[in-house]
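The structure under discussion appears below in the form of structure tokens.
All protein chains of the complex are present and in place, except for one that has been dropped.
Showing chain A:
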Amino acid sequence: MTPSYYLLLSAVLFSLGAVGVLVRRNAVVVFMCVELMLNAVNLSLVTFARINGSLDGQVMAFFVMVVAAAEVVVGLAIIMSIFRTRRSASVDDSNLLKY
């Protein structure tokens, strides 16, 4: 099987995630779209690992997942903190860098 199908799916998923990040207004949904983009990249990494017959891509995909988990934890804490001060989870409302 040629890897083009996997790479094509990964490219399309990445673009979909980018659209979501740009279009969606709720910060949590923006996070979901970022997760989608990270997963698309993971699919590419695993495919590349498979093409080269090495393990490095899989290990990197593993690392990306761990960093994504850390990112979600900190991001949700920030969203909660913004929600507490501004009573909104919309990315359009958080227009100030200082509270």
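Throughout what follows, contacts are C-beta pairs under 8 Å (C-beta built on N, C-alpha and C of every residue); 3 or more make two chains touch, one makes a residue touch a chain; residues count from 1.
Following the convention adopted for this analysis, contacts and distances are computed from a predicted model.
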The complex's invisible chain, by UniProt name, from "D-alanyl carrier protein", "Aspartyl/glutamyl-tRNA(Asn/Gln) amidotransferase subunit B", "NADH-quinone oxidoreductase subunit J" or "Ferrous iron transport protein B": "NADH-quinone oxidoreductase subunit J"
Missing-partner contacts on chain A, residue numbers: 1-20, 22-29, 31-33, 35-36, 39, 42-44, 46-47, 49-51, 53, 55-56, 58-59, 61-63, 65-74, 76-81, 83-85, 89, 91-92, 99
